[in-house]
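Working notes, beginning with the structure itself.
The complex is shown incomplete by one protein chain, all other protein chains being positioned as in the whole.
This part shows chain A:
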Amino acid sequence: MNPTATALRAGWSRGLIELRQTLTNGGDLFNHFFWPVLMLATLFFLRDVSFEQSGFMLGALALPSILGMNAAMGMVTMSQILTADREDGTLLRAKATPHGMQGYLVGKVVSVSGGLLVDVAIFLIPALFLISGLSVGGPGPWLTLSWVLALGLVATLPLGAVLGSVFTSTRSQGLLTLPILAMIAISGIFYPIAALPEWVQWIAQGFPIYWLGLGMRSALLPGSAAAVEIDESWRHLETAGALGAWAVLGLLVAPVVLRRMARRESGSTVAERRERALRRVG
């Protein structure tokens, strides 16, 4: 057996172990349920509000968008975990192990995307009972949902890893929240993007959250709902193009940034961070 294959297999089992840990642990379970439940409450209040004169219900429009947002949040999770793991020395252990970094990264991709699927299910299953006006019969919608989700993860997880390498402490990770919230606000998640000023639309289309939301809406809404989108179309080609471009960018940049970050790790850098963190507490 060749060592790279062994490392990939070890990474896979690492991911599954971590996924199991996160699903059998009180604090983590709370985090898994917190956002989906909050979003379900939002949906509950939006379910009877209609969008302008289109006849579409905001609740139905928001459900797939929120799904898209959830998927994009994998980026934030990835980034936070990477920073935390660097701070506490998990990454250094990986570095001290043959092919450990490869195994570590595969493990993270497995556990983060696995956790994400769980989050998506926690939200989607009750939401389907709450909201009417979706088109979810037959395999078509689920097929679209799957490719958008898969491509979305490939587009966002490497970006998350890049962000995680840039921030050096869990504290500075907090800085990331604000721009992410701003991006969500302009991405047509809670209100159709076509109703926003055109320059805001252009900014939003530069980021993957918008495209994930659009792809999800195209999967779960009836075809006529495309009327409230930009160009009154689902723009599948553009979705694949935009997410694909982010994916290529992420996959090109992430290994370089990660390698550079890993190169700097040593016992004393971890000890330094430990001291800084303990001073903060003590």
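In the analysis below, a contact is a pair of C-beta atoms (placed from the backbone, for glycine too) under 8 Å apart; a residue touches a chain by one contact, two chains touch by 3 or more; residues count from 1.
Methods note: contacts and distances are computed from a predicted model.
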Out of "GTPase", "FUSC family protein", "ABC transporter ATP-binding protein" or "Cysteine desulfurase", which one is the UniProt protein name for the chain not included here? "ABC transporter ATP-binding protein"
When the complex is taken as a whole, what residues of chain A touch the one chain not shown? 1-3, 6-7, 9-10, 13-14, 17-18, 21, 25, 85, 88-90, 92-93, 95-100, 103, 265-268, 270-271, 274
